[in-house]
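For this depiction, one protein chain was excluded, whereas all remaining protein chains were kept in their positions.
Let's turn to subunit A:
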Amino acid sequence: MSPDSAPTRSNVALRGSSQIVSEFFEYSINSILYQRGIYPPEDFQIVKKYGLNMLITNDEDIKAYVRKIMNQLHRWVSHDKISKLIVAIISKDSGDVVERWQFDLEISTPKESEDKGTSTIPLQKTKEDIQKEIQAIIRQITASVTFLPTLETGDYTFNVLVYADANAKVPSEWIDSDSKEIQNGEKVKFKSFSTNSHKVDTLVSYKLNNE
């Protein structure tokens, strides 16, 4: 009856989409930090998000650190300047990358011009749909602890990398880096989620324990 008004309210515009994406990044990083024991469990508190109990750090320093990264990420995402976000988990002793979480970000151009009235419903995702997809990924991240090698709490630290466009504005805190790939690592691909304008793939690669 009102195909143009009702869906648009629940629809997600580009700005909202980048908001969702960067929020997802923030929660995933927090989950990884908690699940992989980069910081002890005491540093985290439970918040409700995506219909799940999510763990978010409550340590002021870590919060500020993640916040700074997230602000910049959000700026990049909304200007479509990055294609990958990497969370590399690094051994404090050797500096080796032991785990590499990769989030691929794709811009999916919505085909709004073709079909306006009839097929808007399958094309345009609602917030609920997106949330369900994100929920599934977060669950997978949580479950990944079962197959990933055990990491002793406190022995590891992390680095955040992005694959940015060459013409992106880069603040001075960000420096050029290598890709921190893991040689001959195992790779596990997770589910992906997509908004109307973005698609995010999640992938973890890790070093096999017995090598």
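The rule is simple: contacts are C-beta pairs under 8 Å (C-beta built on N, C-alpha and C of every residue); 3 or more make two chains touch, one makes a residue touch a chain; residues count from 1.
Criterion: contacts and distances are computed from a predicted model.
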| item | value |
| --- | --- |
| Name under which UniProt lists the unshown chain, selected from "Ribosomal RNA-processing protein 42", "WD repeat-containing protein", "V-type proton ATPase subunit a" or "Protein S100-A8" | "WD repeat-containing protein" |
| Contacting the left-out chain in the complete assembly, out of A:Q45, A:S108 or A:T157 | A:T157 |
| For subunit A, the residues touching the chain missing from this view | 38-40, 42-43, 59, 61-62, 64-65, 68-69, 72, 83, 152-155, 157-168, 170, 173-179 |
